[in-house]
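For this view, one protein chain was removed and the others were kept in their places.
Going in written order, the chains are labelled A, B, C and D, and every chain counts its residues from 1.
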Amino acid sequence: KGASKDAKGSGSAGGSSSSDLLKADKDGFVVRATKTDSKAKSNDATIAVETPVKELHPMNWSDGTSGNVVLYIYDSLLAYDKDMKFVPRLAKSWEISDDALTYTFHLRDDVTFTDGSAFDSSVVLTNYQQAIDKKNNWRRRRTFIETIDENTEVTRVNSAEAPDESTVVFHLAKPFAPFLNSMAQFFIISGKVVTDSSHDYMKESAGSGPFKLKEYSQGDHTTLVRNDDYWGKAPKIDSVTFREVPEAGSRIAMLQTGEVQVAYPVPADQVATIRSAGNINLLSIPSTTMRYVTLNNDVKPLDDVRVRQALNYALNQQDYVDVMYAGAATPATSVLPATVPGYKEQKPFDYDIEKAKSLLKEAGLEDGFSIEMIGDNSSQETKGMTFVMQQLAKINVKVDVKPGDAATNGVLAEASESETKLQTWYVNWSQTDADGFMRSLLSEAMVPPTGYNTAFWKNDKFNAELEAGNAAPTLEEQNKHYGACQDIAWDECPWIYLASDNSLIAYNSCLSNVTNPPQGLDIINEKLSV
Amino acid sequence: MPDTLVSIKNLTKRFPVSKSFFGKPTKFVHAVNDVSFDIAAGETFAIVGESGCGKSTTSRLLDHLIKPDEGEIWFDGREISKLSDKQMRPLRSDMQVVFQDPYGSLNPRMKVQDIISEPLLVHTSLSTGERLRRAQELLDVVGLSAAHGERYPHEFSGGQRQRIGIARALSVQPKLIIADEPVSALDVSIQAQVLNLLRDLQEKFNLTYLFISHDLAVVEMISDRIAVMYLGSIMEVAPNEDLYRNPRHPYTQALLSAVPVPDPEIKKHHVLLEGDIPTSTTLPSGCPFRTRCPHATEKCAREVPPDTIVEPGHVVRCHYPDLTL
Amino acid sequence: MGKYLVKRILNMIPLLFIISVLVFMFIHLIPGDPARMVAGPQARLGEVEQIREQLGLNKPLLTQYIDWVTGLFHGDFGISFSNKETVGSLLAPRLPITMYLTICSITWSALFGVIIGAVAAINRGRSLDIVGMVIAIAGISIPNFWLGLQLMEIFSVGFGLLPTGGVDTWQGYILPSLAMGAGIMSILARVTRSSMVENLGRDYIRTSRAKGLSESKVIWRHAFKNSSIDVVTVAALQIGALIAGSVVVETVFSIPGLGRLLVASIGYRDYQVIQTLILFFSLEYMVVNLIADVLYGIINPRVRYD
Amino acid sequence: MSAPLLEVRGLTTEFKRDRKTWITAVSDVSFDLHPGEIVGLVGESGCGKSVSSLSVLRLLPRQTSRISGEVMFGGDDLLKLSEKRMRSIRGNDIAMIFQEPMNSLDPIMRVEDQLAEAITLHNDLSKREVHERCLRVLASVGIPEPKMTLRSYPHELSGGMCQRVMIAMAMSCEPKILIADEPTTALDVTIQAQILALMEQIRRERNTAILLITHDLGVVAETCSRVIVMYAGGIVEQTSTRELFAHPDHPYTKGLIASVPRLGSRVKRLPSIPGSVPDLAAMPSGCRFAPRCSFAQERCRTHEATLHPVAPDHLSSCLLSENERKEVLAHA
């Protein structure tokens, strides 16, 4: 008894419960169903998701679930495959001029929208015009606009034209390497509908994707049915329903009872249940999510880089991965997740208490200090904050954990530098392009209230490299600059680096497979055994 | 005529029973209607009447527990009906009440000696010890023992509790004791004990009683003068002998004849009144008793009968005080 | 009676007015910026401002309040910030679900509560009484979300008998209404018991026994009928507990009802929805209590409406 | 004299106080009831009048009370009958009315339904016939507007009216015996006179035997032909009314009669019985009245006092004879 009573935590994880760690095989399976003869009740698939579908406008959605649904209904000119490579969609092919200023897309000619209208280059242009229209103020507008300051905006595309029915050309003002990324998020709506400001996208979809909207029930489910006129390979599943199930336990329970075929996300600790069920597969797929704690560089003693480094040394990333994600995560080795193109691996801050303590001592903080940490009040996030608290306690840094709901944290996070009360923030970010990722979180221009640089970290060299990368005509050159950005940021420690967790997707073996490309969960081309 | 201790003039009290939409009362219980009487110092004045006729309301008005709508109340030479509760408080040491319900009138959470000495605490500056001694004396006076002081009311029988109530009333040596049906809740054998006690105390301390009862026999034994109430009005007031020998109001006559006599040899002729007492929200026009009166006439329905003095001190409120049933 | 109803309904108006003011003040006091929530995490300040203007959030509070209330009078509850739908169309599909859930809960809980209470009262002081009362008290001692989770674990996951969530089929209502009704059942059981015990001791029960009525008739026709007066009153007061219960239980069982909408709306600072919902819940509470009072008057002839 | 309708022999009723102890509320009570007579049962509050009558009809809570003795009615011992048989007797052969007429009617049921309940229970009548019967019995107890009364709720009626309805209900199945437990105590004297007249009328017209429970000796003197005096759970004296008032034997009866104030005999002080009724749980041994009795002797405190004849048709439980009491008086 006495022995453990005083112990402030012991050992690193992976000990006794290592059997429950999620070790994915090469295909990403943590658990492969042993019973493969499960049958679905009908040829309709249901996916249990955590958050609601809120917006089905393909250029104005903001939450991940909505974006996922949009992917089933609408097509973009090109898309990512699961290895983050661009693959053709509505564009059969594309070319980039050597000066990186002209992008030419060759379009398919066999596409019709579900409202009956045809797809051609003029539709793309109309969509583009609407997308950048300030009046519409769609969220996707951002991908085509560069904000210089609050009042000045510049359109990245100088002009767009349609030389013929099946060709679209974009002339950029200056090189912009992520332009293809932007195009991958540029979903094309029927030309008739896109100009109709009164169209209700929640009632009727107007895309050309493999599915079309059948029913949207706010806060409950969204049902899609197969688009029989789809230009591509016709889906085998009759309908796909996204059902909102906020409780993680319920999602798994519903998967077990066969009410749903896919559950996403799955908490890491459910693996035992899934394993014992026998007919459930569990996929663990690296994601573009980075988890970290922002350290307000304006706040004493966090303004001292030694202190920030000490915090990083004190945090055992492997334990974080194991305790929080049962191993289904990768310790952070840069400010970017490894899945984001442009990522450059950094030398990790290996867990080293002594070093952390000595750094603190150097900074004159042998006795530690206290700091407040905000974060989301969901159970996963509070657990993470508790973990950080436990870790930092080892070097006498007392963390006062203050979970709050998103809106409350939002208010704290967007306060300007002179007013902010934010000290540290346990948070995560997910984005598929390196520029957007680093710009939003670390560039000086994005210090709140403009953006989310809640570390208030300002580094001129970093800013310069980022701009250079942005303007680089080729990917190689761009990646070089982005790599430099990562080098600079990493050692400066604006954050406590945690990990990039995998997406955990569980699905019943009656479903042939599930993939998870960056834009969302994909069962479009899978089949159900009925 | 000895000093008048209490003088009540044209007392009227209505209780609102329902309210209109705007909170204005629309219906009233006419509990006490134009009641006047005097009580001389040292006498026992009784009010008799059937349930709901306004006896208790009269006593509560006199005790300043409720305020009259109209009329005056003179006590010991002062008009008290318009006094505030605070102004009234010092006067209360001269006027104490014994209530009908020996169970409800004692605070179950207080010791008997505290109950008895409470008026002393409120009205005098006696020390705790003196109050206690006085309480013990009083217990003795009412026939309980000092040892009872330490106990709580629930440990006593009804008669004993009534004695406690009487002791409390006596503690400040009041001039007037209002006894509202002090014996109605008691068994006959106990009732006799309490009546005797009241009588003895009156002699001893020269008390004045307003004695309220519905039992004509009890009233006859204890009172000097009697008022008969019906539906909020006094129908007849007379000295004791007068009233029993020569009741003049048909209601008094009916009441007297309805009292069963505990003697099987006497076969009494009962005058059975028809029907029930009307509800006091809708008083009959004219004479309140006319709906049950065997010789009611049209005049009775039309006019409120005047108070007729039939003999000195004997007043009847009837159009035909000379008819007998 | 008609007059009474009119009076009661008129009385509700100032109450609703005060509540509307309070609700309005309350939600604007909650920290958080709806415009920011709508704009999303990646939005820039200018966009947020633009949205703020679109949503009318930059108008003075008083104007916003007046706009809202005027809208209410025209049956226009405003537009949800987070969904762009009218609040009316947001509530419409959810209302029947929550209503049905509430009705299921109150039905079973009333039924069992009353039976347990009555049986306990009849067997007062004996083991059935003790068992009944322990059940009843247990019912109000269980956190309803915990009960919900355990029920789900047992009946859905364990036996696979009932769906774990959603209300696509009627079976979906079973577990949630069990979880929601447990507390009310207990309260009603206790009210029924004490009221029955009291009524069974009344003189008229002795009278009906003296008539030669069988015990069951004495109990149900007289004691129980009299007790139902108390039960109705207390049951109506439980509507508040039910509303709170729906908030929790709808979350546990992923039911797209009003309760969950409220939680979500608070999360999004969706003012229009929160305002309308809370006002609606308050109105519901008042209406149910009014109905109960009317019902009370019907069962109890001693009540006069004037 | 005709054969008794009801013979009560050695009726003893006990109540459960706690797990083990039972307290005796009524002990060894015996009396007869003949057709067409009104028997008074008098005694102070708590002496067991109500309990005795409820015991006869077995209306006491079964779990907390036990009754022994014999109650013979029509050849059956009521105490041994099945509950079902007993129910067919209650309300039908033996009816009962209670002290608080307002509380004795179900407050939320119309008078008609309450009346009809008893009638349909014991008779096989059509709805119409039941309704007519209701009207008839209401009219027979002197209710002026039976039709309207039938539609009323109890709270809309006055106390006297309620008591009439109660009597009508009791009489609706033309019982042989009516037990009236303090039927007039809660009523005003003028109404009491009406009700008592009604009882007398019922007795006369239907030859019903009435057991009239009261604590008012005046009521007894006026209405009863025979009287049973109870004290502390037991009968202390039983005789005809005339005899009782003319020659009361038991000191308790004497004290009781003396302590009643009488109209027209204005006395300054009333004779009273000292002390108060003993607690059921602490009954004095011997004669229960002994502690309050001014004649009490040593043997009164040790010997059980049982009812014995002191004159023809006159039973008393006083252990001392008239002469012995005189002697005591002389010595004092």
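One rule holds for everything that comes next: a residue touches a chain if its C-beta (ideal position, glycine included) is under 8 Å from a C-beta of that chain, and two chains touch if they have at least 3 such contacts.
Keep this in mind: contacts and distances are computed from a predicted model.
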The chain missing from this complex carries, among "Molybdopterin synthase sulfur carrier subunit", "Heme exporter protein A", "Multicomponent Na+:H+ antiporter subunit A" or "Glutathione transport system permease protein GsiD", the UniProt name "Glutathione transport system permease protein GsiD"
Among A:Ser122, A:Ser159, A:Ser379 or A:Ser416, contact with the omitted chain is made only by A:Ser379
Per the whole complex, from C:Arg36, C:Arg52, C:Arg190 or C:Arg206 the residue touching the absent chain is C:Arg190
Across B:Glu155, B:Glu241 or B:Glu311, the one contacting the chain not displayed is B:Glu155
Of D:Lys176, D:Arg292 or D:Arg325, the residue that touches the missing chain is D:Arg292
Note that subunit A touches the absent chain at residues 1, 4-17, 20, 247-249, 252-253, 267, 269-273, 319, 322-323, 377-380, 382-383, 385-387, 389-390, 401-405, 408
Missing-chain contacts on subunit B, rising order, are 60, 63, 65, 85, 89-90, 92-93, 96-97, 99, 101, 104-110, 118-119, 122-123, 137, 140-145, 147-148, 150-152, 154-156, 159-160, 163, 168, 189-190, 192-194, 196-197, 200-201, 204
Touching the unshown chain, subunit C contributes residues 15, 18-19, 22, 26-27, 29-31, 130, 133-134, 137-138, 140-146, 149-150, 153, 157, 190, 194, 197-198, 201, 237, 239-241, 243-244, 247-248, 251, 262-263, 266, 278, 281-282, 285-286
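Criterion: only the chains that are shown with their structure count from here on.
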Between subunit B and subunit C, the Cα-mean centres are separated in Å by 53
Whole-angstrom distance, CA centroid of subunit A to CA centroid of subunit B, is 89
Touching at least 2 other chains, the residues of subunit D are none
The positions of subunit C in contact with two or more other chains are none
Note: in the complex, subunit D contacts subunit B through residues 44-45, 144, 158-161, 188-194, 196-197, 215-223, 241-242, 245-246, 255-257, 259-264, 266-274, 276-277
Contacts from subunit D onto subunit C in the complex sit at residues 54, 57, 59, 63, 87-92, 95-96, 98, 100, 103-109, 117-118, 121-122, 153, 155, 166, 169
Seen from subunit B, its contact residues with subunit D in the complex are 50-51, 157-160, 187-193, 195-196, 199, 214-218, 220-221, 240-241, 244, 254-265, 268, 270, 272-273, 275-277
